[in-house]
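For this depiction, one protein chain was excluded, whereas all remaining protein chains were kept in their positions.
Every chain is named by a letter (A and B) in the order it is written, and numbering of its residues begins at 1.
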Amino acid sequence: EETISAVHAFPETLIYTQSFLDFVEKVNEAGKGVIQIDVRGGPEAIGMFQQPDAVRDGIVDMVYTPGSFYGGALPEKDAMVASNLTAIETRENGGTELIDQIHQDKMGLKYLGWFDSGVCYNLWTRNEPSFDADGNLEVEGLKLRGNNVYNAFFTNYLGAQVIDLPTGEVYSALQRGVVDATGWTQIGLIDLKWNEFLNYRIEPCFFSTDLGVIVNLDRWNSLPEEARTILQDVAIQHEKDSVEALRSKRDEDFAALDAAGMTVVSLEGEAKANYLAAAREKTWERMKGLMAEQPGGTDNYDRLIELFYDLDAAN
Amino acid sequence: MEWYEALALLLGSIVFLMAIGMPVALAFLAANILGAWVFMGGERGITQLLNNGLGALTKYALMPIPLFLLMGEIFFHTGLGGRMFSAIDKLLGRLPGRLSYVTVLGGTAFSTLSGSSMGSTALLGSLMVPEMNRRGYKSYMSIGPILGTGGLAIIIPPSALAVLLATLAQIDVAALLIAGVIPGLLLALFYIGTIWLQTRLDRDAAPAYDVEPMSLAYRLKLLMTEVVPMVGVMVVIIVLMIQGFVTPSEAAAFGALGVLILAAIFRCLSWEAIQKSVIGALKVTLMAYLIVFGSATFSQLLAFSGASRGLVNWAIAFELAPLAMLTVMFAVLLLLGMFMEQISIMLLTVPIFFPLAQTLGFDPIWFGLIMLLSLEISFTTPPFGLLLFVMKGVAPPGTTMREIYTSAFPFIFCSILLVVLLIIFPNMALFLPSL
């Protein structure tokens, strides 16, 4: 029986970590006598942003983390960030395979699966958002909290200078009015209790979560065929299951937020199309710029966009 | 390797290295090299150690420490601090240990706004200890109360650690923050009681000298010119924070700026004073941050190797009555707290302890507060409480280890007493949130 070690980027109580632990449980069930995953912990075991390097260097065999935490080494993760598809479609159309190949080539990592996909981001504000004559969102006067996931969009398109705060400080920053707007995924706002201060959700949502399981490639290749098959099969199944699970969680969260008085404000028509187009195009732009500096250049650029974005669905 | 072997290896090496006199930061780094070699697969583990250190240091949350130190040093080197304390000395007359009381009162007020224990210890330490030492206070009368109030920062709101705990444990943030108010104030009262007792037991603990009688007008003038402006700086920062003008992490910068402006107004700002202040603040910061650099990875090695989780799971596997179980959890938190960093302890224990507390029928808010108290205590627990080292950095030369430990002890006892009282009277914590 083979055992591989694993760590996860977020604290154990967070919903995304719970999803990963479900996956681990399924592997350990299906893999009895063949393969077991030994979870060593979260950011208390290896720092959140050091985990990608740790799995690359073989200190730990498996990591569950957003691709954005190693976006410097693999700018192609922005294809997932900007995506409007889920892992189910990209597994079918070969997108996930391409991402896996890029992980292997650039980082010596096996990309096992894209979990918890199909969840997108909204802008959440304390005060009623204002719009200009053309219906575009006005960001002047917003004290917007940002981080490197959104900044290509917030800064380069919306023209906002963001206030960079760690997640742990956002609650008190909202409480004191240091920030009054933030991007966040559709789910999780209630768990973080930010809904105590945020009253408006701006639609449409943009982006996608980019959480995935990466495995050290040497370790992966050293595993017996049977173990690899179990890991890959369970991962593909969990890609599907997690989409379903998180969609129902989102519906629950939205209902709870509605009941507590969250107001939904939506951009319409051309303003909406521009907003969405900017979210993806500014992010693609960043991706292209960084890819160009790396070996291999922008060879995969067009294919990534084709496989990770459905333009028809957006329009 | 079994968890207890890993635990013995890691704790054994750090205790040994510190005992033979290796600088604390270097002892952490040496133990980390050993641990990384064993648990992270040799050389590449050491690379990981450096990456971790980089992550641990480049955190905005560390900002208050150097800036509060700078504020305290400017206060001291410009002579503003001396003037204020002379005035307070005169105003408070014969009360023995008056500056110790001032420390507790000021420290409590200050903890109310600061969420950073290390930051407030740094400020109070650099502000008060040199002055009190100069005036003939025994060191336990200055160091003890400051270590005590440094820890208060965690339980009296606002407290970043309390918010994080509530988020991790999925309990009501506001309720946990409010729950800390009464116990926090009570703890400050205990501190005052402790100081009173110490001045009774040892007549020489604080200088007793006669104060000349002063007219009311003179007292008023002294108050307005020497005390109000300095205290005003603190009050202004508190107001700025409450108004949301600055975050707790940013407040320290304005504190330092405020003191600089004040010194300029009082015409005691010299280039030399600025230089000395920066050097003083830099020395303590460097010392403390290199320890942070080393201890962050040490915490992670305890977690990654399975040592700390093994300990936690082993301890809770005993099927005990609720009260005994609570004691076990408290003891585990204290033990981990001696060697691990606060946030790591929370990440590790919250997912295990809170469900357990629930099955034992504990109120989660009450349990959260007990947990915060244990973290607060661990910050000042010998041998490795980080506050002890920060304090050492600002204490007068020649202050011995025994002095710092014995100074901390009565105040640690106060916190433990508070925990016992909370167990007997849970309503002390739960009354305010229930309103």
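Methods note: contacts are C-beta pairs under 8 Å (C-beta built on N, C-alpha and C of every residue); 3 or more make two chains touch, one makes a residue touch a chain.
Definition applied: contacts and distances are computed from a predicted model.
Novice: UniProt name of the unshown chain, from "Peptide/nickel transport system substrate-binding protein", "Heterodisulfide reductase subunit B", "Sarcosine oxidase subunit delta" or "TRAP transporter small permease protein"?
Specialist: "TRAP transporter small permease protein"
Novice: Over the full complex, note down every shown chain the hidden chain is touching.
Specialist: A, B
Novice: Which is it among B:171, B:246, B:301 or B:340 that touches the chain not included here?
Specialist: Of the candidates B:171, B:246, B:301 or B:340, B:246 is in touch with the missing chain.
Novice: Sort through A:151, A:195 or A:300 and give me the one touching the missing partner chain.
Specialist: A:151
Novice: Consider the whole complex, including the chain that is not shown, and state which of A:6, A:73 or A:230 touches that chain.
Specialist: Looking across A:6, A:73 or A:230, the contact with the absent chain belongs to A:73.
Novice: Mind listing the chain B residues that contact the chain we can't see here?
Specialist: 17-26, 29-30, 33, 43, 46-47, 49-51, 54, 57-60, 62-63, 66-67, 70, 245-246, 250, 252-254, 256-257, 278-279, 281-283, 285-287, 289-291, 293, 383, 388-389, 392-393, 397-404
Novice: So that we can see where the missing chain sits, which residues of chain A does it touch?
Specialist: Residues 53, 68-73, 141, 143-144, 146-148, 151, 155, 160-164, 178, 290, 293-294 of chain A touch the chain that is not shown.
Methods note: only the chains that are shown with their structure count from here on.
Novice: Name, in rising order, each residue of chain B that touches chain A in their complex.
Specialist: Chain B residues touching chain A: 40-41, 44-45, 47-48, 51-52, 55-56, 59-61, 115, 158, 160, 163-164, 166-170, 172-174, 241-244, 246-249, 296, 299-300, 303-304, 306, 309, 343-345, 347-348, 350-351.
Novice: Considering the complex alone, what residue numbers of chain A touch chain B?
Specialist: Residues 7, 11-13, 40-50, 53-54, 57-60, 165-166, 168-169, 171-173, 175-178, 191-193, 196 of chain A touch chain B in their complex.
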